[in-house]
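Remarks on the structure that follows.
FYI, not all chains are in this one, though none of them got moved.
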Amino acid sequence: MKILIINPNSDPGMTATIEQAARGYAGDDFSVACLPTPGAPVFIDSYGDEMLAAPGMAELVRSHENQVDGFVVACMDDPNLDAIKEMTARPVVGIAEAAMKVASMIGHRFSIIGTSRAGVANHELLARKYHLQDALASVRYPPDSAATLEDEEQFLLAAQRAVDEDLAEVIVLGCAGLADMARRLAIRLGVPVLDGVVCGVMLAAGMVRAGIATSKAGRYKPR
Amino acid sequence: MKILIINPNSDPGMTATIEQAARGYAGDDFSVACLPTPGAPVFIDSYGDEMLAAPGMAELVRSHENQVDGFVVACMDDPNLDAIKEMTARPVVGIAEAAMKVASMIGHRFSIIGTSRAGVANHELLARKYHLQDALASVRYPPDSAATLEDEEQFLLAAQRAVDEDLAEVIVLGCAGLADMARRLAIRLGVPVLDGVVCGVMLAAGMVRAGIATSKAGRYKPR
Amino acid sequence: MKILIINPNSDPGMTATIEQAARGYAGDDFSVACLPTPGAPVFIDSYGDEMLAAPGMAELVRSHENQVDGFVVACMDDPNLDAIKEMTARPVVGIAEAAMKVASMIGHRFSIIGTSRAGVANHELLARKYHLQDALASVRYPPDSAATLEDEEQFLLAAQRAVDEDLAEVIVLGCAGLADMARRLAIRLGVPVLDGVVCGVMLAAGMVRAGIATSKAGRYKPR
């Protein structure tokens, strides 16, 4: 089995972080690779970025459809996910939908720790799209607006407040680039911390193994 | 005041139909024009079609931003609407959101009359996105699956069933290409029949006149 | 075209404020007038007030039905709105429903800035009635409970907190009597501030122009 992880941005560093997280899950049991999206911005942070990433993402799917068994879209905005589910017969999993669905199974409410205040709305929107608005305790982000993806303490601080003040029982990391801090934060917070990449690979690989894929009966029927 | 209506597909006939409906509303009071989207499919019928229309739609917005006062996206799938709201400071209205919001103000429940069975899911999805799932009586489509946009009797039949069986109090036409049948169907059905183009122009022109536009505080903040 | 705005209270000052806001929108393009409601309280602040306003509001509709093209009910409690939609064949728009529907089209979440703590519940109730409870960031009111409708700084303070703490992307003024501060607050806050009067006139005039009105098929069928 081979799973292709599409990193919707073009950043090599984030691509490496994602692939490492995925390999940590896959071990020797199945093959995973992560590719950056040609022509995409270096960071997906807006609807415009999602739009710019679309052609490259579609091209990655088309060119790999016969070489892999399933796809993961590895950005917590799940950009162009519906279009990709529609275009391929292989199972396709978005890491935001995967992380939220798993989070809803292991705790009463979860919080998403995003990267910025401006991104809160879209995380909320996706939670509603996936029917989980009532299971979303909050969306938090680093208190220091200058924090980068490396400022683990800032993300810890945001997550701690979600646990303490919003009664979040599970933390969902709000960016694929944060994958490597999941385990450390979980230990420090004392609650599960979900990295979407791992959740996405879990579900995509599971679907491949189970022989199930996107229904083509209506919403995702290619036309 | 000048409103540019973006027809997300590239069909000249549908572009003309849309412009005619818009002119019927605007009269001599303000200027409206409808442009087809360069590089887009001739009909938007899938998520893939929406993706293909994106670059051309963005180009239309960019090249007209300084020449018009507001934009309407004239396809009942509201393709790429969030991205366009984000990219321009002018007001932007999708015809699906406009028609559903107006419908919810003039009747208890509305039905959308779409073009095909496969399109039902996306209409439902948009109703949920716009918070109106509880106001949606049903999505219906022509009983004859070979019906074209010209088969007015087929759309009448679907709408009549929505009124009789689903207790729809308002009908929303599910495709911009159906704009010209709104008035005739309304007379035959005895309930309001909304064409999204008219509703979209109504709201876009109203916003321009009122001096309001998309908030740039969060979800639509350009980054 | 002529739009009659019914001010459900009997206060001449508020009637003038409303009419001025409406004229600012209508300009020379169509005619608007605002009338106070005979026999109504000077301020609508409770269900009892709404009840007292009902006979006068109904009388205004009856006596003007043949002289105007559409009606606006200009109180953010939308008093007796369903009854008025039922009694006339002309389009009828409540300013609360209009403002909330427009707000939901230009931002992720909106906050209503009401006049008092006791009024919060009814604003929330109306948001739910109009299916927009999930788009309501908060209802705020002046921190100083002695504030009057003229204390613009107090309303600014409440709105600023809604933007900063509740992530409101749009502000909806919670009383028709606040209409004249919309533009100034918008500039100071940096987000759209909606006055219901303008939104109500926008939609009523738009419906008249589009030839659509309340469905008489069920909920608003006169009996």
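When the chains are written out, they are named A, B and C in that same order, and each has its own residue count from 1.
In the analysis below, a residue touches a chain if its C-beta (ideal position, glycine included) is under 8 Å from a C-beta of that chain, and two chains touch if they have at least 3 such contacts.
Keep in mind it's a predicted model, so treat the numbers as computed, not measured.
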Whole-assembly copy number, given 3 chains displayed: 6
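Following the convention adopted for this analysis, only the chains that are shown with their structure count from here on.
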At the largest C-alpha centroid distance from chain C we find chain A
Copies chain B and chain C - rotation angle from C-alpha fit, nearest 5 degrees: 180
Please tell me the distance, in whole Å, between the geometric centres of chain A and chain B computed from their C-alpha atoms. 31
Chain B and chain C have mean C-alpha positions lying a whole-number Å distance apart equal to 26
The distance between the C-alpha centres of chain A and chain C, rounded to whole Å, is 42
Touching at least two other chains at once: which residues of chain C meet that condition? 108, 134, 167, 169
Touching residues (chain side chain A, partner chain B) in the complex: 45-51, 54-55, 58, 80, 82-83, 85-87, 117-118, 120-122, 125, 128-129, 218-223
Chain C - residues contacting chain A, complex: 108-109, 134, 167, 169
Chain C partner contacts - residues on chain B that touch it in the complex: 25, 27, 29, 85, 91, 93, 97-98, 101-102, 104-108, 130-132, 134-135, 163, 167-170, 183, 190-192, 194, 198-199, 202-203, 205-207, 209-220
